[in-house]
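In this view, the complex is presented without one of its protein chains, the others remaining in place.
Our next item is subunit A:
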Amino acid sequence: MKILVAVKRVADPNVKVRALADGSGVDLANVKMTMNPFDEIAVEEAVRLKEAGRANEIVVVSIGPEKSAETLRTALAMGADRGLLVRTEATVEPLAVAKILKAVAEAEKPDVIITGKQAIDDDANQTGQMLSALLGWGQGTFASKLVVGDKAIEVTREIDGGLQTVSLALPALVTADLRLNEPRYASLPNIMKAKKKPIDERTPADYGVAVEPRLTVVRVHEPATRKAGIKVGSVGELVERLRMEAGVL
């Protein structure tokens, strides 16, 4: 079985990103970049399936600038076999990403594609679903557990009311949620080995995909911040203020 994993390079989730003063975008100059945390989980799941003998090849793909190759290297150090960088300096929206990934999937013919459930920068939560739709495959979004069979994959999904398990005919697409696994940190020997693993490079044009955005960003601003309130001295004072001042009790 072959697994394709999509990984995105994003701002580190621990960084508080700010809007540019002119409202044209966010300030990413000098911000530490890393692999989207959900994508680390996706890579980890693929590597575990390989270690368990369920998969024999893991291909990782990233769409973005030259530096996205670093993100691919991280995935290779975690245990993926080869990388594909679809290089573009443009902002690529989820719909265009899905179209590129569809073309990659048609060339690579994976049995399973795993993406993160959302990228923590744009928080769009849609690329996996779109890709699955374009391929005409079944989708197991927000996955917290996978059981891979020969013809189907069982995906347990985190939904608003609890958990839902679906069975998807292969090939199928899965999006990884936080509790699917805890990703490993790559060991030094594996980081060294990853330097020798191949990374292919293409452009969106190679796949005949136009990346022109459909959404125009008109303005980017920071929401009004909440002001810190007061510290109360006791539980009694808290109850009194909630009742008399805030009127919520």
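The rule is simple: a residue touches a chain if its C-beta (ideal position, glycine included) is under 8 Å from a C-beta of that chain, and two chains touch if they have at least 3 such contacts; residues count from 1.
The working rule: contacts and distances are computed from a predicted model.
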Per UniProt, the name of the complex member that is left out, chosen from "ABC transporter ATP-binding protein", "Carbon-monoxide dehydrogenase small subunit", "Electron transfer flavoprotein subunit alpha" or "Sarcosine oxidase subunit delta": "Electron transfer flavoprotein subunit alpha"
Options A:V26, A:A69, A:A103 or A:I191, residue touching the unrepresented chain: A:V26
Given A:D22, A:E89, A:D123 or A:D150, the one touching the chain that is not displayed: A:D123
Residue among A:A107, A:A205 or A:L238 that touches the chain left out of view: A:L238
Positions on subunit A where the hidden chain makes contact: 11, 13-14, 16-19, 26, 93-95, 98, 117-118, 120-134, 136-142, 144, 154, 157-169, 172, 177-179, 213-223, 226, 228-232, 234-236, 238-239, 241-243, 246, 248-249
